[in-house]
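A short worksheet on the structure shown next.
A single protein chain has been omitted; all remaining protein chains appear in their positions.
After this line comes chain A, so read on.
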Amino acid sequence: MKHARVLFNGSELDVTVEDSFAETGLLKSKTDGQLINETDVTWLSPIKEPGTIFALGLNYADHAAELAFEPPKEPLVFLKGANTLTGHKQNAYRPDNIKFQHYECELVAVIGKEGKNIAREDAMDYIAGYTVCNDFAIRDYLENYYRPNLRVKSRDSLCPIGPWLIDKDDVGDISNLKLTTHVNGELTQEGTTADIIFDVPFLVEYLSKIMTLKPGDMIATGTPKGLKDMQPGDTVVCEIEKVGALVTNIVSEQEFYGDKY
């Protein structure tokens, strides 16, 4: 089953995604079973109470090579603030006066059960399901302190996530899922989770050795090669086979912040 959260008539609503969604655009309210059309909602992040957002750097061998880095011997993990999250078909902004902002299409594993010191072979028991995120980066802001630093990776709106959370069992094996990114309809990034260096069971074991993982925590597992600069007006679609396709519109900093600009 696919679970989403939307704004409908001014209220947040938990919905499921109908099997016919691709043809009908229908969502079903978890509150009263009402069928709602996608055109009448604003998509929100599918994770109601986001916990810790872990993200992986350089976790695809081909991407590490693209950035001229040796593949890491240990996971390069960084944390993101929940202020970065926004829903499907929402705006993300390009900061003023920068040269290079790129998307990163990533498979996200969402924790469903609390655990510490979880063994690799038990790791999947702690996963609720999966979603897609677009973990944007602004390379101009990189500095060699806690790199990738928060100025690069914890900006408002720059981690769109969704459209939905799909139950783990509906996806099954995640070890060879195709990832693609399209910008304005053009294919710009293509890869497969088969190229992931540290896979989800490894990361659950690794992180839970350090700290307790809790429901709502998320692990964004990194992105394959294929970087491209983004500009206001661009539409980016990050898609992962069997999981979903996440659409984001790029706007200027001024358009995004409006009166607060």
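We adopt the following convention: a contact is a pair of C-beta atoms (placed from the backbone, for glycine too) under 8 Å apart; a residue touches a chain by one contact, two chains touch by 3 or more; residues count from 1.
One rule holds in what follows: contacts and distances are computed from a predicted model.
UniProt records the chain missing from this view under the protein name "5-carboxymethyl-2-oxo-hex-3-ene-1,7-dioate decarboxylase", selected from "ABC transporter ATP-binding protein", "Sulfite reductase (NADPH) hemoprotein beta-component", "5-carboxymethyl-2-oxo-hex-3-ene-1,7-dioate decarboxylase" or "Cell shape-determining protein MreC". Per the touch definition above, the residue from A:7, A:61 or A:82 contacting the chain not shown is A:82. If you put the missing chain back, the residues of chain A touching it would be 49, 51-52, 76-79, 81-84, 116, 141, 143-151, 154-156, 207, 209-214, 216, 257, 260-261.
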